[in-house]
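Only one protein chain is missing from this complex, and each of the others stays in its spot.
A, B and C are the chain letters, set down in written order, and residue numbers restart from 1 in every chain.
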Amino acid sequence: MIHPARLAIATVALALAAGLGSATAQTPPTSAAVDPARIEDLVAANRILAEEGVLDAYGHVSIRHPSDPTRYLMSRSLAPILVTASDIMEYDLDSNPIDPQGRRGVIERFIHGEIYMLRPDVNAVIHSHSPAVVPFGITQVPMRPVIHVASFLWVGVPVWDSRDVADPASAAMLVRNAALGRSLALRLSDKPVALMRGHGNVVVGPDVQMAVRYAIYTEVNARLQAAAIAIGGPINYISAEEGAARDKGERDFARAWELWKKKALGK
Amino acid sequence: MIHPARLAIATVALALAAGLGSATAQTPPTSAAVDPARIEDLVAANRILAEEGVLDAYGHVSIRHPSDPTRYLMSRSLAPILVTASDIMEYDLDSNPIDPQGRRGVIERFIHGEIYMLRPDVNAVIHSHSPAVVPFGITQVPMRPVIHVASFLWVGVPVWDSRDVADPASAAMLVRNAALGRSLALRLSDKPVALMRGHGNVVVGPDVQMAVRYAIYTEVNARLQAAAIAIGGPINYISAEEGAARDKGERDFARAWELWKKKALGK
Amino acid sequence: MIHPARLAIATVALALAAGLGSATAQTPPTSAAVDPARIEDLVAANRILAEEGVLDAYGHVSIRHPSDPTRYLMSRSLAPILVTASDIMEYDLDSNPIDPQGRRGVIERFIHGEIYMLRPDVNAVIHSHSPAVVPFGITQVPMRPVIHVASFLWVGVPVWDSRDVADPASAAMLVRNAALGRSLALRLSDKPVALMRGHGNVVVGPDVQMAVRYAIYTEVNARLQAAAIAIGGPINYISAEEGAARDKGERDFARAWELWKKKALGK
Partner (left out) sequence: MIHPARLAIATVALALAAGLGSATAQTPPTSAAVDPARIEDLVAANRILAEEGVLDAYGHVSIRHPSDPTRYLMSRSLAPILVTASDIMEYDLDSNPIDPQGRRGVIERFIHGEIYMLRPDVNAVIHSHSPAVVPFGITQVPMRPVIHVASFLWVGVPVWDSRDVADPASAAMLVRNAALGRSLALRLSDKPVALMRGHGNVVVGPDVQMAVRYAIYTEVNARLQAAAIAIGGPINYISAEEGAARDKGERDFARAWELWKKKALGK
């Protein structure tokens, strides 16, 4: 749970930062005021994904800066379940921290910056080692939707392999520079999810709530698809027609977010 | 846990509603008094199914109105683990809410109304995304009972596919109107369980305790059947003779309900 | 946790029952004083097996009466996780309750009585729906030990099928009379574990601590054997020579019991 007092302090500090336009030791690392509710959602996203088994000690979640599309916000390097509002750092799209205040950013922040650069429609990015998903990145069976709540996968799930990038860092598998991040973003293309071979996945959305939803149901779909394969025989996948119809249909997204946030933040 | 005070208030309100026959802002949405113990069981069913992993953020449970067979009772759209007595709404069998009081009903309520219309023997309906069950709806292996506590599946488990319904809404897969609900109810026929391809299942019973039991042991059976398939070779299923014998035999149902309710409501 | 006060009361009552030789409404149903530590171990066994996922809402554990080998002690019909000392009933070996005091015994108590009759070496009996074990009772692959802690399975794990008993009750699958219990006990023969097809298993031991150990590691072994089968190829099972050597070797059983009891009773 985020202590209300802590949030209140953050709010004041953010307001000061915006109003005074100056950076001090007490100033949170942001170029413009961010609505604390957006920060709270980002903190919630970290914890929700840990609670739901998508993130473990690693992985990270970012949002595009609400009022500055050339910036993004993401926790310092910290296990997601431990993230609080004061851990959120700000980056430009080259993934340089704006005001690190001694905090250490995540090595693979370039995943985020490069995707925000190529995908103006994306306002939230998640990188995870989603356990049921990893096997689909190293086998020959493509991930395809098997349950309606994961119908967004109907557009296809590309697999990215760091070895395909001619970069000295590619053998170590981490997305530790812009070239690797750019390659991954290109492989993701206009899709919501791409697998990273032998590593995990990247999930994007128009907002953090939808990205969290996509990440959770990608993991659920992987479990169900693997179980269906083990039962054997041809699988009756969600069709392209169904996927497209569902992309447009009325759905009840708030219901799941309300539950997840309550479980993760205790409120 | 339902706070006793909250239940007491509900009881009074229900009594008033019944006695005065008038709807006010404080009046629960019910045409006739409902014994609070029945509401408590419905609330418990929601939480039990969440605790036991049958329901997640979605899915819903309803009971037929105890004193008016042309009505049913079901929570507003809310994650089942969060449901309390004050969330219960009343519907007619066309799935129109009687007195919504601004509360939003679930999109797929037509599952419930159409089944109650066709099945006078049914007094409780559950719709879930029961995770071990979903793979059986998209593969070619029929669900069959492998453990005695799921012997009720011996009558067969039909699979319903929304694409078989000539309705503009069928491609989006949700049972969002009476035509889709009716089709599902017809596919269910006189059985306790039907699978919904790429979606989940529907489970019915003569009362909510039995429906909960059926839903939990359908999930258990799916896990065990999948495990047996993975081991390989022919499976020694529960036979029709055994299923029929068990339908008539003495059993100890109260024992499981007592445990589940205690775990779910903390009392 | 068993409240010390409750145990103290039980002790006094047991002493009275033994000393006065008369049954009153306050007298626990036992013909002779039972050391409360033995009752506590029986209560612990119920809770341990529930905590470890061997027992769910059903299943039961008994011990032979410490001072009267023609009697056994077992909880009334109650989910194992809820069992306390005051729920323990006493039975003769025909599975008649000695002093039920209105408490309802379990339907399948005949499993226990018939095994105690045929196996003088057995002082504890467990019946469970051990989830990983059930698939081995309905497929053609025999359970065999794959990990040293389950080496006791080297003597073989027979499978009993209620349909092999010429009894009107056999189709309903429950061991609801002495004939079915006797048949199961004969199939168990001199082994520690027998599977019950489409139902679960029965596990016996020289004392309740060893029977609990056997039940837990039978479940563990089933999980590991199924996983090994899924990986594929021939399995390097624990050999008969190893099983026999381990039956005689020094081992450190108290360590696991200490942990399990602490987790189950909170002390």
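Everything below uses one rule, namely that contacts are C-beta pairs under 8 Å (C-beta built on N, C-alpha and C of every residue); 3 or more make two chains touch, one makes a residue touch a chain.
These figures come from a predicted structure and were not determined experimentally.
Enquirer: Relative to the complete complex, which of the depicted chains are touched by the chain excluded from display?
Expert: The chain that is not shown is in contact with A, C.
Enquirer: Of A:V155, A:A179, A:A230 or A:A244, which residue touches the hidden chain?
Expert: The missing chain is touched by A:A230.
Enquirer: Of the listed residues A:P69, A:G156 or A:G198, which contacts the missing chain in the full complex?
Expert: Going through A:P69, A:G156 or A:G198 one by one, A:G198 is the residue touching the chain not shown.
Enquirer: Write down which of C:I81, C:I126, C:V146 or C:A172 is the residue touching the left-out chain.
Expert: Touches the omitted chain: C:V146.
Enquirer: Tell me which residue among A:A37, A:I138 or A:A254 touches the hidden chain in the full complex.
Expert: A:I138
Enquirer: In the complete assembly, which of C:L82, C:M117 or C:A228 touches the absent chain?
Expert: C:A228
Enquirer: Touching the absent chain: which residues on chain A qualify?
Expert: Touching the missing chain: residues 57-58, 77-79, 81-82, 106-107, 129, 131-132, 134-141, 161, 163, 169, 171-174, 176, 197-200, 226, 229-230.
Enquirer: Could I get the residues of chain C that touch the absent chain, sorted low to high?
Expert: 145-149, 151, 220, 223-224, 227-228, 230-239, 241-242, 244-246, 248-252, 255-256, 258-260, 262
One rule holds in what follows: only the chains that are shown with their structure count from here on.
Enquirer: Between copies chain A and chain B, are the contact residues mostly the same numbers or mostly different, with half as the line?
Expert: Different, since most residue numbers here occur in only one copy.
Enquirer: Indicate the whole-number Å distance between the mean C-alpha point of chain A and the mean C-alpha point of chain C.
Expert: That gives a centre separation of 48 Å.
Enquirer: If you average the CA atoms of chain A and of chain B, how many Å lie between those two points?
Expert: Between these chains, centre-to-centre, one finds 34 Å.
Enquirer: Give the residues of chain B that touch two or more other chains, as numbers and ranges in rising order.
Expert: 230
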